[in-house]
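Take a look at the following structure, please.
One chain of protein is taken out of this complex; the other chains stay put.
Chain nomenclature is as follows: A and B, assigned in order of appearance, with residue numbering initiated at 1 for each chain independently.
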Amino acid sequence: MSALLVLAITAPLLGLVPLLLLGPRTGERAALGMLAVNVAITAGIAERVAQGGRALGYVVGGFAPPLGVGLRADGFSAAMMLMAALVLLFTGLFAMTGPGDMTRKVKARGSAGMPATFFILLLSLACALNLAFLAQDLFTLYVALELLTFAAVPLVCLEGKAGQLSAALTYLLFALFGSVLYLLGVVLIYGLYGTLDIAHLAGLMAQGTGGATAGAALALMSAGLMAKAALFPLHLWLPPAHSGAPPAASAVLSAVVIKAPLFLLVRLWSDLAPLPLTQVAGPVFALCGAAAIVFCGVVALAQERLKLLIAYSTAAQIGYLCLMFPLAASDDGPWSALAWTGGTLHLVSHALSKAAMFLAAGLIAETMGHDRLSGLGGVGRVAPVSVAAFGLGGLSLMGLPPSGGFVAKVMLLTSALQQGAWWIATVVLVGGLLAGGYVLRVVVIALQHPDSDAASGRGLPDARECRWRALIALALAFGAMLVGFMPLAPLPFLDIGRPVTWEGLLP
Amino acid sequence: MTGALLFGLAGAALVGCGVYGLLTAPGALGRVLGFNILGGGVFLMFGVVARRGAGAGFGADPVPQALVITGIVVAFCATALAVALLVRLCAVQAEAARGGDGDKET
Partner (left out) sequence: MTGDTLSPPLDLSALEPALPVLSEALMVVAIALPLVLAFAALVPAVRRALPHLLVFVPLPALIAALAVPRGLSVLVAPDPFRFTLALDAPGALLLGGSSLLWMTAGAYAMAYLRKDPARPAFMVWWLLTMAGSFAVFLVADVASFYLAYALVSFSAYGLAAHDDTLEARRAGSLYLALTVLGEALLIAAFVMLASGTADANPQIRDAVALLPTSPWKTPVLVLVLLGFTLKMGLFPLHVWMPLAHSVAPVPGSAVLSGVVVKAGVIGLLRFLPESVPLPGWGAVLCGAGLFTAYYGVAVGLTQRHPKRALAYSTVSQMGVVAAVIGAGILNGTAGTFTIAAYYAANHMLLKGAMFLAVGVAMASAPRRAWAVAGVAGLLGLSLAGLPLTGGAMAKYAIKLIVPEGVAGTLLTLSAAGSTLLMARYALLVARSGTEGAPPRGLILPALALAGLALVLPFLLFEAVTGLPAGVAFTPAALMKGLWPVAVGLAVAALLAWKAPRVPEVPAGDILHTLGFLGATGRTIMGGAVAADAVLRRWPVAALALLGVAALVAATLTFAVVPL
């Protein structure tokens, strides 16, 4: 029993109290403090999991599953929690009212400090994410996903513009459609097995009594999760929502919010469904992932606005994790473990680098007053740190060393080639080419001379980037690079606590 | 025809109606309604499933009822959020339209 798990869910909610009771400035500080506490809690969980070499568990109210609801942290969920907590803290810092914000010229453009609502939503996100990473009950996971959506949708339309509102509405409706399908799958599972606890279900499903109903249930749940993760071809809501939101909101949306349904998709197929089923279904997800990488990558190349480009890049990068399914599910010892590690590292490094890129893009847009690529010539001179953060984050997307994206790409490639999955290897390489195309396109424009934009007659604005915010973006980009110093081998930490079981964790 | 079968068929019909509405409704309000009908169907199915779970000799399985109530609350919140967004969107659009007219007048 580890109370840290409960604390991870309740602590962010406690942070809401000062926000609601005290003034916005004080409440903001308290919220940031609570986000830091969240990082400490998740780091503590990860440390204990690593130390003990086994999962942590907590059963709510002392009722053991299957009747009660249990929380459980294994290596995979601890890594995801820590990553999410770090991204939330850094975006919180980016969004806080900083010194000089009240007098800055850019304040008029509304992109400096964020309103107190933003911090309420950020704390709610932290709670929902931790619940999604810890819950072991399919219905609790449904609630966690809904909480996540309810916190994410208002982030899209914080400024209340018409475009943002309609993007948020599409996002909400499609996510609801997805979650109803997920719930339908849960209903079918309950009808079959009479329990919703993942550990118990895994044992029951392995006996193979589910028939077509079990297959339908898994399919419905997966489709619902894919809709929430915006996996191709279900990405309709992602580009407008992620590109229209304020930069700090885009960063958390792209970096961590869509990672929770992806995480659950992995959990569903690696922990719940028996291996033979995963081996059958894996190629379908890989196919969707491959289509996402290639198709959304090409569309990203054609974008004329920076934030849309990054949003489409997110839609493409989600695909890499799905390529992992058939590789990790094959019974091929070290090579499937390598794919598992590669996919997870890709998830983590993408979260850090994408957050850095969205924050940097926000600062670039703030400095220039717009984010049209054709008008960004020479922005490297007025916003050098932001452009550096964008470029370093892009390094990870392109899979160039030294970056987390490189390590993840090498692992996925190695695993794919060793298992003879040539088409997956090709997609990984093509995805790198496309990412190189759209990242370098921006960097090249940023490095050009500003005066060459003679056609529009605009020079560079005399505004300067907000240096300390740019440094936060840069720190996130460096974080993505640090992931690149992982050894090129399966990470034992991610295998702690698998397969899922309650043995030894119950009181 | 047993009660379970009847309710099951009704649930399936509601799910079908809801999905049809979600697919074809031209506006956001129709989709919200479709989502609610679909959700209602799913909750009904959940109730039916509870009967099956009672096959072990208990009078009834109480767990799905608790879950359905939670689910209804969540769906209600979702509907409220969607409608609030929709109202706000209409207001902003109407304001923009008025602003546009105002520009023309001056």
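The criterion applied here is as follows: a residue touches a chain if its C-beta (ideal position, glycine included) is under 8 Å from a C-beta of that chain, and two chains touch if they have at least 3 such contacts.
Fair warning: this is a prediction, and the values are worked out from it, not measured in the lab.
Trainee: Looking at the whole complex, which of A:21, A:67 or A:280 touches the chain that is not displayed?
Mentor: A:280
Trainee: Please pick, from A:3, A:67 or A:302, the residue that touches the omitted chain in the full complex.
Mentor: Residue touching the chain left out of view: A:302.
Trainee: Quick one: say which of A:65, A:399, A:479 or A:497 touches the chain that got left out.
Mentor: That would be A:399, which touches the missing chain.
Trainee: Among A:61, A:211 or A:504, choose the residue that contacts the chain missing from this document, as touch is defined above.
Mentor: A:211
Trainee: Could you tell me which of A:31, A:204 or A:234 touches the chain that is not displayed?
Mentor: A:234
Trainee: Since one chain has been left out of the picture, which residues of chain A touch it in the full complex?
Mentor: Residues in contact with the chain left out: 170, 174, 177-178, 181, 208, 210-212, 214-216, 218-220, 222-223, 226-227, 233-236, 239, 276-277, 279-281, 283-284, 288, 295-296, 298-299, 301-302, 398-402, 409-410, 413-414, 417-418, 425, 429-430, 432-433, 436-437, 440, 444, 447-449, 452, 485-489.
Trainee: Just checking the interface: what residues of chain B touch the absent partner chain?
Mentor: 19, 22-24, 31
Please note the rule applied: only the chains that are shown with their structure count from here on.
Trainee: Rounded to a whole Å, what is the gap between the Cα centroids of chain A and chain B?
Mentor: 27
Trainee: For the complex, which residues does chain B have touching chain A?
Mentor: Interface residues on the chain B side: 15, 18, 22, 28, 31-32, 35, 38-39, 42, 45-46, 48-49, 52-53, 56, 61, 63-64, 67, 70-71, 74, 77-78, 81-82, 85-86, 88-89, 92-93, 96.
Trainee: Provide the residue numbers of chain A that touch chain B in the complex, in ascending order.
Mentor: Spelled out, the residues of chain A in touch with chain B are 67, 139, 142-143, 146, 149-150, 153-154, 157, 160-162, 165-166, 168-169, 172-173, 176-177, 180, 183-184, 187-188, 190-191, 194.
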